[in-house]
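Starting off with a structure, shown below.
For this depiction, one protein chain was excluded, whereas all remaining protein chains were kept in their positions.
This part shows chain A:
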């Protein structure tokens, strides 16, 4: 197991904003998991101004960068570990559900406290690092190496009322060798020409199912997929999903968008989009209703908790 140092930790602007929003809207302290990837970036510096040292004129250095892509907030503290800071991997599995990214570490948000890691936070980072390892993606070397480490993001608010800023955040890497949380710079990646280089390590991905346009009765396809029943099943399932989204519109019909029939056909397409929009709107309405219900239950739970703790309102 390598004990490698992260060059820095990157997070996209929207992810950080949503993390801060989650922390500041929560009633008390919260914690949660963060997901993302780790990349090894090889940067080569070619220089031509020292011919005497031609053998050393190109130096390459490996930089390991962690990129936070998403997070999951538990809504409370001591969610996936015990008061001693020992991580319970079963609770992590139940929390992470089906996040597409790798577990990178965790975060803790607490109001009006010093912005350095607490006793329990250090213990949790240590326990998490020993149970989960960070795989490093390396484009040149497919055999992935693991790091016994984890990323920790701490969000606090200042203890004294300051007018300059209302939220503070810091990123740390837990190093197994010295059992410390070492501060790392947190780079915020935004969209725009100034940030173009940051996307070098981003691998595009989408949750959309793979599009197999013609699953139908082509004789060639049948030949191909003879043996694998499961592949056919999967393809049919995917097709159903697409059909549900397209609301009965055949992919093949799209070719009618060009040519003589186009004028008649656009009306049909527009109608389909309108139906889809209406569907999305009704879905949004449902989400809003259920959110209100969740909030109601949440408030009810809080009242019950206060009653248990005998806190008068």
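To be clear about the criterion, a residue touches a chain if its C-beta (ideal position, glycine included) is under 8 Å from a C-beta of that chain, and two chains touch if they have at least 3 such contacts; residues count from 1.
In this section, contacts and distances are computed from a predicted model.
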Of "Gcd10p-domain-containing protein", "Vacuolar-sorting protein SNF8", "Acyl carrier protein" or "BRISC and BRCA1-A complex member 2", the UniProt protein name belonging to the chain not shown is "BRISC and BRCA1-A complex member 2"
Considering the whole complex, which of A:116, A:237, A:275 or A:293 touches the chain not shown? A:116
Please output the residues of chain A touching the missing chain, sorted low to high. 24-29, 76-78, 82-85, 110-114, 116-123, 126-127, 130, 159, 179-180, 302, 305, 308-311, 313
